[in-house]
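Left out: one protein chain. Kept in place: all the others.
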């Protein structure tokens, strides 16, 4: 429930953290530890993440937020003359206020379908780049950026990820996955892509905490640490090094204890499925159905005001003169009561 | 007490947060609010800070950490051809991994005394700059950066701050104060510089949370908001915008309720005074005495190992062949028992 | 004639400079002058350009090349959080190796027709930007970049330029025109846009020298110098300040003596018209016809090798399986003999 008294479905970063995290925070509060991630909680969390990803030698670093993580990782991998290939709808392409360009790198945008890039489109683009006799006057594609789930709540398959890997190998590009909402992918019955798969195919990916049950925090996993020789300093330079790194460590330690992270998204998925089913039953149109925690409803404009009285939702886009697309997001803390109240309100 | 079982005096960001903050965090955890600082806690905290600073029209924004805050504020004020004047020992000059240069700005370093710049030195430097017929080939000084307390725990007086203001006005420079440890200045009996003074003389300053009782967070105060037209976007571009901005808001709301911030540093100051008195009594030399929460002891090298068995301290610098300067930092949570145990160990 | 013995039509920067420029260079060679543009030739050239543009108070600065000029002027106008709106085919969007992003600014690309943006498309884009409730998380459009002639050799009309001015005024954006090939626009019988028009409607534009009869050099005109308070230092910081600025000054002094610049493109236009007429007569297809010095021919792939024996041309793009688009560029020095030989070869 929102502080406004309405049903809170506008996004998935509206509440605090999973109760287990809060409990741990309270317990450890007055213990002094080393700073900047040199503490036992961080070390334990890193070990658990390495294990969950099946890569015992991985470099794992905790950063605070998503834009910061994207800007830092992308800058860490790219040389000054390289850019990053992304969907035109990618978070880095649109909603990061130019953070990638601020560290000097062009975002090379390609068309997408429901938020997804295709490996074939990337291949065509990069082949055309190298075939262009002027390509030394152009920005070299040095990385492919995917989000999983995408900004539209859609998912990549293992085969698709493997195909991106092949393209990246062929053209010496890094493959990076933004997992801001990764828990909702892992909890989706349609997902076949595991943490181990991400570690196998990616040069780097991040396991989202902020939108997935933590107060804040994203865990960057770099399976081959030799790829990023000065990552700690790069993080510091980007203003992304938390003094009390323990706060990040303890949150991810909790999230990776007893497999919490892999099940924390389930309430969100179940709620989303119920809401989708109810919309279908009521004959309420959706822009498309997603396998994760975001629902894109097409609503008559004259119903919006009444809906807004009871429900916090996100404006997505204009559909036509008489209709608007709104986005409803469930999260790890969405309750059955909230879901039912929402269904009634829709 | 540290997680290692030793006495924790290595810095002032080793523990969690003031219990009142933790209490508030627990209470509000499952309430949904707006993101990115658009929440009631943040709004309340901003109002309290404006009131404490005596500037009802100020822009107040909450960022996560110190390096991030410095890089963001300095980049926000400077134009691309300008640099920032700072002490050679300033945090931005040495320990921010080139974050200021990463956004394109030179740090123009001047000599210091116990961490302090003098307004006269700044004036001489800037006068010489404009007198140099080649100054259009050089980096224009666009801002003066001070830390208060300084990295050496020393304090500026109101008169000194006013003198910097005059130099800045004369040469069209912004004046910015890094208050990472501001609570320890405010709690020092030697301090005469209030929050209202900072608001009167500075173009921007930040009220440190991370080292002063918060889990994390720094509150930037810009008395004249017209000076920074797109500050929110700049914060976002620097990866410094916390999705759950409420976490920052509620911490500063607690810190600025009933004047907590102005007294939260007292235990640290009292402990530091006791330790200093004990060192003097025992005839243990110090590099110099400071009015705040840092103590710089000169220790015989052959005593360091034994001390390190019981106490976590910070290495500061080599003193001579047989001696080392170590830094002890007290904090808002330092207890009488810890202080007495430390005195015994020294 | 090219050093390879072929007909040189691959671009318009293949030869040295107009003979009058070379003559002046020889005459002045051993005279010592002030550096960095503080010389009599530069001063004289600036005065002539101000007069030709009808803006006696303009700031005029000479830079060396086009990419450098674009990067410097765009960085000078934009604040760190702003980007520049450009056609997807704009030189800054594709062929400057990320120079704009290297100084931290996003190029916001819009669709084009034959290389031209439309003021209406810009208006729609910017309106949608400000209507988006998340626009503070996005890159603010701070400038519109046009090239005249465009990369496709097309021209804007006075009415079109005025329409861009209105959009820019409405949304507080600067209007900048890249005139790398401006002489070929001014010499085109279809052009109605004068230097005075450019000065009236633009915040900045540059008068191309490199492709228009100079050895090198571009003259930036900023009608209202107050818009760029530290332009000299910005030029220096971009590595764009020529020590022997006199070389730029004397070239533009020659180009703006007796109206040379406004007629220097005529041989190129006349040659292009003859070639176009001949192609039409022979029934050779073109991608489209342009009013300036670039000709885009559709050639059967099996004729390319033979053509390449006699003519240097530019590859433009694949047309279909059996055809290729090639670009032929005439220039200020193209002779009647060369034109006739080319027509024979086509």
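Descriptive notes on the structure:
Chains: A, B and C, in written order; residue numbering restarts at 1 for each.
Here is the rule we use: a residue touches a chain if its C-beta (ideal position, glycine included) is under 8 Å from a C-beta of that chain, and two chains touch if they have at least 3 such contacts.
Everything numeric here is computed off the predicted structure, so don't read it as measured data.
Considering the whole complex, the residue from B:12, B:39, B:61 or B:96 that touches the absent chain is B:96. When you scan C:156, C:216, C:252 or C:296 for touch with the missing chain, the hit is C:216.
Checked against the hidden chain, the listed residues A:75, A:151, A:178 or A:312 yield one contact partner: A:75. Between the chain not shown and the residues A:140, A:248, A:279 or A:307, the one that touches is A:140.
In the full complex, chain C touches the omitted chain through residues 1-3, 8, 10-11, 13-17, 19, 22, 25-26, 28-35, 39-40, 64-69, 71-72, 96-99, 102-103, 210-211, 215-216, 233-234, 236-244, 247, 312, 333.
Hidden from this view is one chain, which touches chain B at 80-81, 83, 94-98, 101-107, 133-134, 136-139, 315. For chain A, the residues touching the absent chain in the complete assembly are 75-76, 79-81, 103-104, 136-138, 140, 230, 232-234, 236-237, 241.
One rule holds for everything that comes next: only the chains that are shown with their structure count from here on.
Homomeric contact chain A/chain B: same residue numbering on both sides for over half of the interface positions. Farthest chain from chain C, judged by C-alpha centroids: B. Each chain gets a centre from the mean of its Cα atoms; for chain A and chain C, those two points are 42 Å apart.
With centres taken as mean Cα positions, chain C sits 50 Å from chain B.
For the pair chain A and chain B, the distance between C-alpha centroids works out to 33 Å. Shown for chain B are the residues that touch two or more other chains, namely 103, 233-234, 236-237, 241.
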